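All protein chains but one are shown in place.
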Amino acid sequence: MQTNASLFAKLNPVIKGSGLFLIMFALIATTDWVKTLVFLGLAIGLLLLSGWGPIDFLKRLAPYSLLFVLTFWMMAAFGKGTDTIWSFGWFHVTTESTMHGWLLALRMATFVCLSLAFVTTTDATQFVMSLIHQTKLSPRFAYGFLAGIRFLPQLIEEVRVLRQVRMIRNVRSRFPGDAFLSIGLPLFTRSIQRAERMAIAMEARHFSAERTYYEIPEVSRRDIMYLLAIVSFICLIFLL
Amino acid sequence: MITVDDLSIRYPGQMKSVLDHVSLTIEQGTTLLLGRSGSGKTTLLHALAGLTPETIEVEQTGTVTRSGSVGVLFQNPEEQFCMETIGREIAFSLENRSIPSAEMEERIERLLALVGLPLPFSTPIASLSGGMKQRLALAAVLALEPTILLLDEPTAQIDPIGQHELMALIFQIQKEHDLTIVLIEHQLDVCLPYVDQVVLLEDGAITETAHPRDLFPHAYVRLQAKGIAVPSLFPYTIETLPAGPQAARLFAPPPVVTAGTPLLHVSELSTKAPYPLTRATFSLQTGEWVMVLGANGSGKSTLLATLGRLLPQRGTYQFRNRPAHRYSKRRFYEQVGYIFQQPDLQFLKLTVEAEIDWSHRVATSDERKALLDRLELTSVKQQSPLALSTGQQRRLSVATMLGQAKDLLLLDEPTFGQDGLTTERLIEQLQTEQQHGTTLVMATHDMELVARYAHRVLVMEQGQIVFDGRPNELFADIALLTRCQLQRPLCYQRQEVHHIANERIPVR
Partner (left out) sequence: MQHWKMKEIMVMMMLAVACGVIYLGWSTLWLPMSAIFGPVGANWMFGIWIIASPLVAAIIQKPGAALIAEVVAAAVELFTGSHFGLSALLIGVCQGLGAELVFAMTRYRRYDAWTLMLSGVGAAVGSIVYSLIANGFSYYTTTTLLATIGLQLISGALLGGLLAWILVRRLVATGVLSGFAAGRAKREVA
């Protein structure tokens, strides 16, 4: 998750995220694929405000076209309906299921665009600071979370080594979940030991909820306007 | 100043006390806590820091009184950081102390300059070297403005060059800020010159308190026999070192090289970015002990991983006269073993016994029992490998790859962060294999090992092999050593001095 210099990045992270969740809830409440298409347009608009040029946009989302088709197909072929268009074996395509297919695929595409707008314009640390100040998240949990996230690259590396060891020592999975247990035990043991040492180190540095803050994200007028704009847009769509 | 009065500490669930009625006064200056692993020194340090009995839950009797505030620096810099960037990390300490945010920027800048890291605040911590990370951790501790600094093996996870830099920095800061220091260290040559008082701990009790010069060299043999860390040179230098047990330890007979048969050949072997390996070309014989040297990031691990077929590669790799990729994975790993740096990632089974049984399936049960005895793991054979101490884990992880008549063993820094005793035993294990004809390719930082055991040395720099030859040729090339941040081993320097001294005599 990183941030950039776009307009969207200037918003308070929690407010920004809340606005996006509002759109997502509105989408979930929509059963009309035309309205969903309009929301998709909004999402793309937000992406453009996030510093995305149209070419980057198409390049980044090209891999998702497969998923888009699959989502459409899953519903179209397995959804219920009475007006059959085509049928073969397990598959059963009807006009209703096709409509629902479009609805879900477009909804998924919109979710992807919204997520993309968020993760490319938000700094992880800023986001957590915003959670502390805007949603009153306990600093002990917030900083604990940040400390945990720090280890993502190391964890990925450890999983890689664990899998290599299994290959070198010729170990096969005997049942589903076998690999999880085999890799999970050393991975989680290390994580627990690491967590204990981190907790000691943090307390040795006098970590507590009583503290000052290096940076305090604020809610500005721009953020309020953003929220109002989104709420208005949603109401407009539903009234039409 | 810290006063400890009749302190006893016991960990919950254990029968024996780790610290037994210990009394001690820490005054101004630098105190070193010395003892074997398990002697209680880390627990004592934690008690001095005030981490027991609450933060670290123990049963404690007796008192610890402090005047002044305490800061603690732990071994592993990675496990002390919560944030992504260097500025934010120091800010974390300042936040903890409730420093007003307006003052923070200036303090952070001052602290970064103090530890020699004048970099932008947004520099990611992940981009720093091990030594730099530990210096950042030091800055974060100093941000708390302690009057007493406690250090738990601060150089354990750092390469040799970084160790000297770190120690020099710590003691410079001590002088400038008049700090009291209590230290646990195994690299004694690096720190003893600065130490005022050595406190010797054995089995949870203090057996001796003395100035380093009063302790070394006269207690040298006694301490070494008990497995306690001893300095290689202190209080002497290479030139002034007299004949005796310290000098004897520095004498290294050169390794015996017997001719072998060709085992593998690589030509123009490269990997894709981001792994740095470019156009490696060399051949190895059976029974050869090759050590791979180079600064961090120079490509040592990549070379090993490539030889172990763990990375996609271009170029030629012939193993026993057949292209390596023609072997099935199973056949290949029957002949090639790989030992990663972290032992606890290499265990498969739930007990030590099962682990040995799995890797030594062809051995008889008597042979396996004998192996457990040799590894000194019989008493823990029913325990999980993950519950063992680091030294025990190290022995076990190496053992799982040995005794199977593998042609090639690839080892990624197997002795890093280990004390002398564990290293010695590990080398014994490896020597047995090598004498049976196994080729060993070992990445390492330990120049003493290179001098004593390596038949051949490969030095890497930015993915390329810049030296391929015998150790003594390498040690003569000062320019190369400096460029690649390598030091000459003490035993080699010793031999040189000896050699020069002997040459002078006929002239006189």
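Read from first to last, the chains carry the letters A and B; within each, the first residue is number 1.
Here is the rule we use: a residue touches a chain if its C-beta (ideal position, glycine included) is under 8 Å from a C-beta of that chain, and two chains touch if they have at least 3 such contacts.
Note that this is a predicted model, so its numbers are computed, not measured.
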item: Which displayed chains the unshown chain touches; value: A, B
item: Omitted-chain contact residue, chosen from A:Leu7, A:Val119, A:Met167 or A:Val231; value: A:Val119
item: From A:Asn12, A:Ser97 or A:Ser130, residue that would touch the chain that is not displayed; value: A:Ser97
item: Where the missing chain touches chain A, by residue; value: 1-2, 17, 20-21, 24, 28, 64, 70, 74-75, 78-80, 90, 92, 96-97, 100, 103-104, 107, 111-112, 114-116, 118-120, 124, 140-141, 144-145, 147-149, 151-152, 155-156, 159, 176-177, 180-181, 183-185, 187-189, 191-196, 198-200, 202-203, 207
item: Residues from chain B at the interface with the omitted partner, ascending; value: 12-13, 55, 57, 350, 383-384, 386-387
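In this text, only the chains that are shown with their structure count from here on.
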item: Whole-Å gap separating chain A and chain B, where each centre is the average of the chain's CA atoms; value: 41
item: Chain A - residues contacting chain B, complex; value: 124-125, 143, 146-147, 150, 153-154, 158, 161-162, 164-171, 182, 185-186, 189-190, 194, 197-208, 210-216
item: Contact footprint of chain A on chain B as seen in their complex; value: 49, 51, 55-56, 71-72, 74, 76, 78-84, 88, 91-101, 104, 126, 140-141, 144, 308, 310, 329-330, 333, 337-338, 340, 342, 344-348, 358-359, 386, 400
